[in-house]
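Below: the structure, in structure tokens.
For this view, one protein chain was removed and the others were kept in their places.
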Amino acid sequence: MEWGGVVGYGLFLLIYGGIYAISALGLNVQWGYTGLFNIGVGGFFLVGAYTSAIMTKGPDFSHLGGFGQPFIVGVLAGGVLAALLALLIGIPTLRLRGDYLAIATIGIAETLRLIVTNEQWLTAGVWGIGGIPKPLFSTFGSAYNAFYAVLVLAAMVLVYFAIERGIRSPWGRVLKAIREDEAVAQAVGKDVFRFKLQALVLGAFFMGVAGALFAHFVGYISPEAFEPMNATFLVWVMLIVGGSGNSKGAILGAFIVWVIWSGTEFVAAALPPALGPRAHALRIVLIGLLLMVMLLVRPQGVLGEERQVSKLLRQESGSRQASAGG
Amino acid sequence: MAQLILYGLIYGGIISLGAIGLTLIARILRFSHFAHGDMMALGAYLALLFRVTLGLPMWAAAIIAVVSTAVAAIAIDRLFYKPLRRTGPTILLIASVGVALVLRHVIQFFWGAAPQVYQRGVERPWIVWGLRIRPVQAWILVMAVLLVVGVWLFLQKTKTGKAMRAMADNMDLAAVSGIDTERMIVWTWVLGASLAAAAGIMLGLDTQLRPAMGWLMLLPLFAAAILGGLGNPYGAIAGGMIIALAQELSTLVFNTAYKPAVSFVLMVLLLLLRPQGLFGGKA
Partner (left out) sequence: MALLEVSGLRAGYAEVDILHGVQLTVQAGEIVCVVGPNGAGKSTLMKAIFGLVPVRAGRIVFQGEDITGLGPAQIVRRGMCYVPQNNNVFPSLTVEENLEMGAFIHPGDFRQKMEEMFELFPILKERRRQKAGNMSGGQQQMVAMARALMLDPKLLLLDEPTAGLSPKFAELVLEKVVEINQRGVSVLMIEQNARAGLAISHRGYVLTMGRNRLDDTGHNLMANEEVGRLFLGG
């Protein structure tokens, strides 16, 4: 019994930590590498989850559906739709100051929550979508969580290597140059807007995939699951704790923060039931304070950023500083 | 229709008061303050504390709540924002999202998630020229106008107010002129937080108090501030009125639930067509 509990918790940790890690890796492409301020992570996560759920389910009269596509198609469609959404939001905002993107992403996340809450025909509204297919459920039966943990971790590793490859290429160095000094990147002839858009879209794709993996694991989604706290803020804390600008940091942060987050749930569960809703608020206050302390004490995160300043940047910033004396 | 416009004016007053502070902070502290909505909520709940728990009259509760919110804002600035000021506006932005979350859930911790009101019972609305307006709404409208005029006088006539506008205009030149920028930052928080608290209390009077009320106000606030060009406090007032009227009038066509989305759509349209704001000059 004891052992079963530990193993069960360990699998949950791997699954949720892995799903959050994919989201955090996506955010790391946007914020960590490119400096794009997306506070609507939850919106892209939501699109991924709902898209995949609708794509893979059989007919259900309570909402749009009946496409019955395989799991993998659903997950990819979730990612693609999230990416398209990023494209839509990026075009009007990425040429403007960074804050505008932040505001617009919050806006899109909140608007999406309104849509899934109110458009019954599409998403069944507050009732939520249940019975989302679990891939190969009958094959694995009682060992299903172990299988799903492997599946999620495999996806996470795949995403990790894809990002690492991209970021070590010339493309990745341009992203970092944009983050460090947009004017310099522009001055050496890079189409800053296009690179930013690519980073935003790529990151959103991973968030959509994470959302889809989440939907297929829990089997039931409703608007409540995509509160800004769970879907957006936790991911930010993960990235900051782990170390933004570092893919390993994003993964590490995801697992650390998920352990803390779920740990506080155990503590909350031990409190008298009258305190239940309050305990939930207290958990979030604690996570918020964790973020503040991190920002104040160790803003580079546990791992910090990997040092590999691009040659382009170093040369350019040198000559720029020299000319600033004129 | 006229009824909706009246509601729009009331709501517009509330949004404007919040957006003025947001604009001043954006210009003077140079970051988008994502905890501004939650500062509104804090003010509203502090007034609830003084009104209901301590049994003070509403006006006294409101005044004490406004002052306490200003003190809280200065404390938050010293504790969190000031140490981060040197690291740049993006880190401050993240920090303010953190502060927003903490404030909202501190409120939820102490007061619970259920909606609350300052005063039970239903007020009978007055009928003026065929328009229904509850006495409390008339009060809100009057107070909003008075506060906006007060802010205008403060910014236009007092030395501190002019210095705040000067800082919003050109921070470096203000420093070079010998203006004590740190002191002006404190004043910015006092003004911004007081107005936010007043707006939050008005919102609570008009409807009810919920811990999420501040977070939900964030989009209209930013939309109003951006519409006003994110630089000019007077633009923020006009922006607030436009957003509020658009939200109210949208209910003629769309489901009421989509009210908050209206401000977002307006904002995106504006960013596409006229990113410097409706009234803004140079960015």
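Note that the chains are named A and B in the order they appear, and that numbering of residues resets to 1 at the start of each chain.
To be clear about the criterion, contacts are C-beta pairs under 8 Å (C-beta built on N, C-alpha and C of every residue); 3 or more make two chains touch, one makes a residue touch a chain.
Bear in mind the structure is a predicted one, so any value in this text is a computation, not a measurement.
J.: Of B:2, B:122 or B:176, which sits in contact with the chain we cannot see?
T.: Residue touching the chain left out of view: B:176.
J.: Would you indicate which residue among B:30, B:85, B:134 or B:162 is in contact with the undisplayed chain?
T.: Within the whole complex, the residue contacting the unshown chain is B:162.
J.: What does the interface between chain B and the hidden chain look like in terms of residue numbers?
T.: Chain B touches the chain not shown through residues 159, 162-163, 165-166, 168-170, 172-181, 232, 281.
Following the convention adopted for this analysis, only the chains that are shown with their structure count from here on.
J.: Can you list the chain B residues touching chain A in their complex?
T.: That would be residues 26, 31-32, 34, 80, 83-84, 87, 89-91, 93-95, 97-99, 101-102, 105-106, 108-109, 112-113, 211, 215-216, 218-219, 222, 226, 255, 257-258, 260-261, 264-265, 267-268, 271-272, 275 of chain B.
J.: Touching chain B in the complex: which residues of chain A?
T.: So the residues of chain A in touch with chain B come to 35, 37, 39, 89, 92-93, 95-96, 98-100, 102-104, 106-108, 110-111, 114, 117-118, 228-229, 233, 236, 240, 277-278, 280-282, 284-285, 287-289, 291-292, 295-296, 299.
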